[in-house]
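This is the structure I want to talk about, given as structure tokens.
The complex appears here minus one protein chain, its other protein chains still in place.
We call the chains A and B, going by the order they appear; numbering starts again at 1 in every chain.
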Amino acid sequence: MANPTVIWLSSFLLSLILAPLLPGIVNKVKAFFAGRRGPNLFQLYFDLAKLLRKEGVFSATAGGFLQVAPPVSLGCLLLAALLLPHGLVRSPLGFGGDAVLFFYLLGMARFITVLGALDTGSSFEGMGASREMQFSALAEGAIFGVIGFIAVFTGRAGFTMLPADGGGEWWSVHAVSLLLAAAAFFVVLMAENCRVPFDDPETHLELTMIHEAMILDYGGPDLALILYGASLKLWMYAMVLMMLVLPWSICGTWLGMGCTLGGVLLTAVVVGAVESSMARYRFLKVPRMLVGALAVALLGIFFRLVFEGGIQ
Amino acid sequence: MTAWCEAVLAAFLLTDIMLAASSRLLHCIRIVAAQGLLLGILPLVIRSWSEVHPDQIWISLVNIGIKGVALPLLLILAMKQANVRRELEPFVGYSLSVVAVLGLTGISFWVGAQLPPPVEAGVRLAMPVAFSTMLTGLFMVMARRKAITQAIGFLIFENGITLFGTGLMIEYGLVVELGILLDVFVLVFVMGIALFQINQEFEHIDADKLNRLGDWSAPDEEDAEALPTPAEEGR
Partner (left out) sequence: MDGVAWGIWGMGAFVAFLFSRSSSIATGTGCVAVCAGALAALAGWGARLTFPPCEVAGFFQLPILVLAVAGAIHSLGYLKGHGEKRAGTYWGFYNITVAAMYGVTLAGSPFQFLVLWELMGLASFALVAFERESKEVMRAAWIYIVACHAGAAFLIAMFFFGGTPTAVFVLGVIGFGLKIGFPLLHVWLPEAHPAAPAPVSALMSGAMIQLGFYGLLTYCTWSLSEYALYGWTLLGLGVIGTFGGMLFALGQTNLKKLLAYSSIENMGVMAIGFGFGFLGSASGNAGMSLFGFAGAFLHLLIHALLKGGLFLGAGSILRAEGTLEMDRMGGLLKRAPFTGWVFAMNAAGLSGLPPFAGFLSEFLIYLAALAGLTAPGHYGVFAMSLAVLIVLALTGGLAASAYVKAVGAVFLGEPRSPEAAEAHEVTASMKWVPGALLILSALLTAGASWVIEYGFPAYCGNTAGREMAVCIAALRYVGVFSGLLILLAAIGLVWRFRLVPRSRRGRVAPTWDCGYRNPSARMEYTGTAFTQPLTDFFAGVLRPRVAEEKPEGDFPRKSSFEEWIEDGGVRFLWQPVFRALAYLAHRIHVLQSGYLHLYILAMVLTLLAMLLWAFLFSAGTEGGF
């Protein structure tokens, strides 16, 4: 039996190293569906290395937020990674309610990024910022629906799926509610990480961009920080998804860690497949999807309570 | 047994929510078909497989045939006849509809929780879902403008009643007859839409037009709302 802290730490470090792999996998899958060879799996690593060697450029209009945003937002994301259960093991720094802090740290990262975008005075960046704030405000509802689900499910307020009474085998009993919560969170994952039905990370038309429009004015090391941050964010969302779907009986073992990492990579494959098979929604339809995700998360809670026992 | 039954019921609720959120009629009709399919499957999974009577399989197949295939096809036909693709300006917006359906679901679950625990587990599970499906159907009838969406709403309502019957494991009886009655009603409804090409809401057929029906000889290809109003006639 391995020490959980060791597993957590090694999984944490592996996450930081492997995160840039995810966009590579997604792009490879998309290329496969399109019948192309696609970019190298490690393309983002090369990009990051190249960008770090380049010179940064800042807009003359900017008053400071533009410059400050990338390091600060990456700081928020790294700190959030410290709270995440890695390899299904709860973070040694975790405490009651750490999930709330986790998502609020991501919120802070977004806040500063959006201010950085507005700092340029560019209309495109203003547009991207405006959309980002709209969608994230609605996604927040769905996210907290899932947090509520976790609380109902485990009877604890922490960022873990380990139930308070120590039970482990749930897929036989709670399959439906777990699937519902996971589905809701997957929608949030796609929306928050600017994936296709919500946003197109590869579009070249500013009018259709959301996240990409916000970072139009970055280059060099700043863009490197942002790209790395984006991949880390995707990684962390996938980790939370894994927490919802993987059985906790493998928690605290190297097998659990392997399953989690494998699951994260598999999530990237699924994301790529979904992106290849869907068209981007009209912007008017996106809020409806996010409200729908909230609805699904709440359905999960209803099912957990009424069907699978709990409330009288 | 329970897991599959639960999955079917969860899918049922999901279809309700999707129905509230979708504006494309074709999409709505597909959802109705999916519900028909689920309704057919439910009697087979509500009890363990060994307890299922062989006849039940046939009944299920017929059910799927009617509710999952025939009625949706008819609806699609009506949709094409009436030449409507999507619900453009519903009374209640889509996001709000989702929230409303969610609220109705919550209420149904609450009601379900208030009932005394029944003997059979399946009933306890199906009751709230059936109830919320009925409410969703009624909500659709109230919240949408297009005649065809309202027909879909009735169909959903009727699905809820059937689900109720299945959940209570009533083979024959009042519920089934009520269901058949509603089926016929929906059929007439849909045929009406198809024949008269009603692509708007009903309110356009106002009482004045109905009053004149007596001395009205049907023009060849005129649609119901193209009738001149008395005011126009006076001019």
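Structural remarks
Assume a contact is a pair of C-beta atoms (placed from the backbone, for glycine too) under 8 Å apart; a residue touches a chain by one contact, two chains touch by 3 or more.
These numbers come from a predicted model, not from an experiment.
Shown chains touched by the missing chain in the whole complex: A, B.
Within the complete assembly, A:G75 is the residue of A:G38, A:G75 or A:P201 that touches the hidden chain. Residue A:A129 is the one among A:A19, A:L84, A:A129 or A:M257 that touches the chain missing from this view. Per the touch definition above, the residue from A:I7, A:L84 or A:L138 contacting the chain not shown is A:L138. Considering the full assembly, A:D217 is the residue among A:D47, A:D199 or A:D217 that touches the omitted chain.
Annotation: of A:K30, A:R90 or A:R110, A:R110 touches the absent chain (contact as defined above).
For chain A, the residues touching the absent chain in the complete assembly are 53-65, 67-68, 70-72, 74-76, 78-79, 82-83, 93, 95-98, 100-101, 104-105, 107-108, 110-111, 114-115, 118-124, 126-127, 129-131, 133-134, 136-141, 143-145, 147-148, 151-152, 154-157, 164, 206, 216-217, 220-222, 225, 283, 287, 294, 298, 301, 305, 310-312.
Taking the whole complex into account, chain B touches the unshown chain at residues 93, 95-96, 106, 110, 113.
The rule is short, and it goes like this: only the chains that are shown with their structure count from here on.
Measuring from the averaged C-alpha position of chain A to that of chain B gives a distance of 38 Å.
Chain B meets chain A in the complex at residues 3, 6-7, 9-10, 13-14, 17-18, 21, 94-95, 98-99, 101-102, 105-106, 109, 112-113, 125, 128. Across the complex, chain B is touched by residues 172, 175-176, 179-180, 287-289, 291-292, 294-296, 298-299, 302-303, 305-308, 311-312 of chain A.
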